[in-house]
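What you see is the complex with one protein chain gone and the rest in place.
For clarity, chains are labelled A, B, C and D in written order, and residue numbers in each chain start from 1.
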Amino acid sequence: MRLLIMKLILGGFLMVFETISSFLETLSTGSGLWNPLVWGVIAIIAFFIAYILRGFGRKDFKSEKEKAKVFLSGNPELKKEDMHLKSSNVYWGFLESLKWVYNVLEKMHTGNVSDYILWFVVIMGILFIIIGVI
Amino acid sequence: MSIRNVIAAVFFSIVAIFLIFSALMIHPFGPDDNQEKFEMDEYIIQNSQEETGADNAVTGVVFDYRGFDTLGEATVLFTAVAGVMLIFRRLKK
Amino acid sequence: MNISDIVFHSPALIVAIPLLGAFLTPLVAKINDKLRNIFAILIALITSVLVAILANDVFSNGIRTYVFGGGEPLVNNSYAIRILFEVDGMNAFMAIIASILTVVAIIYSWTFLKNHTGQDKYYTLILLMIAGMFGMILTGDMFNFFVFLEITSIASCALIAFYTNKGKAIDAGFKYIVISSIGALFILFAIGILYSQYNALNMAVLANSISFSFLDKIALALLISGLAMKAGIVPMHMWLPDAYGRAPSSVTLLLVGATQASLYGIFRITLSIFGKAFNTTGTVLKSATLTGDELIMVSSYPNVISIGWILIILAILTMIIGVLMALKQSNLKRLIAFAALAEIGYMLLGIGVRFASKYSEIVKMNNQEYIQIGFHGYDISALTGSIFHIINDALDIGLLFLVAGAIYIATKETSLNKLGGLARNMKYTTVFFIIGLIAVSGLPPMNGFASKLIIYESTFQLNPIIGIIAILASILLLAVFVKVLHSAFLGPKIPNLKDVKEVPKSMLFAMGIIACIIIIFGLFPNIVIDNIIQPAVNAITNHEAYIRGVFNGI
Amino acid sequence: MLFNFPYIAVVLLILIGLATVIYKRNLIKIVIGITLIESGVNLFLITLAYRKDSIAPIFHGFTASKDNVPFMSLPVPHALTLTSIVIGVAVLALMLTFIIHLYRHYNTLDARKIGREEE
Partner (left out) sequence: MSGMSKIVKTMTSVAFPLAMIYGLYIIAHGHLTPGGGFQGGAVVASACAMILVSFGSVWTVRKIKEKNLSVLESLGAIGFIGLGFFGLIFGSHFFKNILVGSKNIPIFNEIGQGMSNINTAGFIPLMNFAVGLKVIAGLFAIVLVMAYATRLKEGK
């Protein structure tokens, strides 16, 4: 008797699970699945939760007070036009640490038609060996 | 003799070897018809005069059997003329 | 002329109507400029409608062939004397991409090229380039493929040098014509080799009678290398940033389509013409007495797995070098061009994974040894992701190039160092750029994520390191475009860009079309895959069906 | 083997053109190399057309029946060669146009000095 009830409950769970999974099966990628609509719903819920948490903040915070001012270790604050970061300075550290790679790449990109054709010949030779011999 | 020329010489020689081998492997120059089977060209030679009415079988191929290639060829010339005129245009109105 | 006739003639009309429009454009331009633009847009719309009709018919009824000059496709059911167009799912899929790019590019270039001279020749060449693209995509004849390849490359190299007052534009055009003519000449050499052996130029006839001699392998290597150079695969990519960066944005949009037509050539040649080697599966009795066909099947095939691995290595190089170079650029269009290079790597990765996932092992069944040739399970998903990524790359990169052109029109600036704070004046453009950013860097919920997810998973099953590298390249793409977003759109107003206006309506409309398609593809990827991608995959992986489309009763 | 010397001539033409394109820095010489490759490919196509003691594929008068059709060389490679020659002419015209413009801009034909300016 108890076994039968357990079987029924288990079967119900399985049915529910199958219906949910059949709904989720939007883009089956061989080993997983992806449903943008469910993702959107979850994202909206997350934003809502973040809004609620924001509501717990202190109401008596005055931004005119001294502690809201910008503090650049004593230096005067820059004007807005000077604070814009130029694009060649973004990721400066990344480019600096990968300088050796970029030297090779710059050496590769000689804007020279003969070198382009030379690369073509190189690939053609490699493909000859790969396809013709092996 | 820079490193570039060394790489160029090596791979150029590889390509040269393979292409010369392939040239030696194509069927010999001027095969007899018992040596090679040319079904498509034989059909054209047999039937081009009846089907296209042209004594010149090459013209029959160019304008009838493969007329679409000829359209593309004429289009290539048209394209080249348009490109030359585009590049030599006057920039002021 | 009712609808069935239109469906019957549509493969020819899709190529012939842009050609007719291109020939008529110099006459129409004598009347009025506005009439000329309307005429070009009309031609593009008619072509797109025909593409839609043809694609609908092909997806529902299967392969459709068209014989130029009438008669049966084959004489005596053994050889083709006339030029055939053979349209299966893959051709229809590529034609859909090309039609979308066509309409958007022509609508965009209405106001993009205002107060430039030489617009008559510009529209003529645009229509010729469209005709060449459709011809490359739809044709079933090798030499015809070469002819349309030349039409596309000549028209596009003349359009790359549109800004003739800039020396670098002319230089880019010259490099492109040199590259493309040499590649096309080697392709023609390979076509001649194939003709000398089989006395045939038709793709299906070649696919039926291919026998994988040494000359065939040489021809395969020549074709792959030439088309790979036209498709801009590292290390033969160096014409691509020049050409994409110097051309007008509307031309760059079509250049993306031309590049992908070359990539389609690689797909078609490897998977259909040489399809016996590249997608044959089955079991063969392993014994001393093999019949000829089985002997070919076992012995003299090219090594598909090594070809797949070389393609995978090229794809990884393409992704990494494209992303790293894009991270360094300060010219906006060159940056997007290197990003497009990285996107090309993903497509090549998919087909490389399919080739590398082939295996042949010896199994024992009822005390006899068989050689079993097959694919691991993830090959179809890899190819699906690769083919799905073709259309996604066209849309995303196209949208970003259009945004770059809009920025150039608004500010007359190409260097990112001089830009800033454009979001305050160009709201719609900023929105379109953010959509393109999310899509191209493979973030949910846009379409780039759906295709890249499939590629990641199939690649991870082949080799985890390759999958990780692909994910890393995608992350770096996000970094690249976040840099663009920060330095061009965000930040305070630059003093000399105070009075920047929003771009005109037609350009916004053209960008909006692509943005809507991106969002729809991103939200409902399953519908797209089931209706468009899956027929293309089934068509490209089934070379017997491609042969049977021409031969009857085999 | 000995009868393959036309094909070897074809390959040598192609290789000479390729070497010219790779090793020369002058734009005019690069274009000359491309035309050499193209001549090699055209020669290859037209070589494929020849059959031993065959005449040109042109009928002199009407041939009543199929059995007295003379032994002709293959017509299709002639057509392909014609097409590829015209395509070569178009490409050559466009490349020379580009070279004229490049010389106007930079006053040099050296591939290493062209397109190097900072904008």
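Everything below uses one rule, namely that a contact is a pair of C-beta atoms (placed from the backbone, for glycine too) under 8 Å apart; a residue touches a chain by one contact, two chains touch by 3 or more.
Only a predicted model underlies this, so the values are computations on that prediction, with no experimental measurement involved.
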{"item": "Neighbouring displayed chains - absent chain, whole complex", "value": "B, C, D"}
{"item": "Touch list for subunit D against the chain that is not drawn", "value": "56, 58-62, 82, 86, 89, 93, 96-97, 100"}
{"item": "Residues of subunit C (touch criterion as defined above) contacting the omitted chain", "value": "1, 9, 12, 16, 19-20, 23-27, 30, 66-71"}
{"item": "Absent-chain interface as seen on subunit B, which is shown", "value": "49-56, 58-60, 62-64, 67-68, 70-71, 73-75, 77-78, 80-82, 84-85, 88"}
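Keep this in mind: only the chains that are shown with their structure count from here on.
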{"item": "Comparison of C-D and B-C by number of C-beta pairs in contact, larger one", "value": "B-C"}
{"item": "Centre-of-Cα separation between subunit C and subunit B, whole angstrom", "value": "24"}
{"item": "Approximate Å spacing (C-alpha centroids) for the pair subunit A, subunit B", "value": "49"}
{"item": "Sequence positions of subunit A contacting 2 or more other chains", "value": "111, 113, 115, 117-118, 121-122, 124, 126, 128, 132"}
{"item": "Per-residue overlap in subunit C, given as positions that touch at least 2 other chains", "value": "143, 147, 150, 154, 157-158, 161, 164, 170-171, 173-174, 178, 182, 196, 214, 218, 242"}
{"item": "Subunit A - residues contacting subunit C, complex", "value": "26-27, 29-32, 34, 36-37, 39-40, 80-81, 83-88, 90-91, 94-95, 98, 101-102, 105, 108-109, 111, 113, 115-117, 119-120, 122-124, 126-128, 130-132, 134"}
{"item": "Parts of subunit A lying in touch with subunit D, wherever the complex brings them together", "value": "111-114, 117-118, 121"}
{"item": "Partner subunit B, residues of subunit C touching it in the complex", "value": "19, 22-23, 68-69, 75-76, 78-83, 115, 117-118, 121-122, 124-125, 128, 131-132, 135, 143-144, 147-148, 150-151, 154-155, 157-159, 161-162, 164-165, 170, 173, 193, 196-197, 199-200, 213-215, 218"}
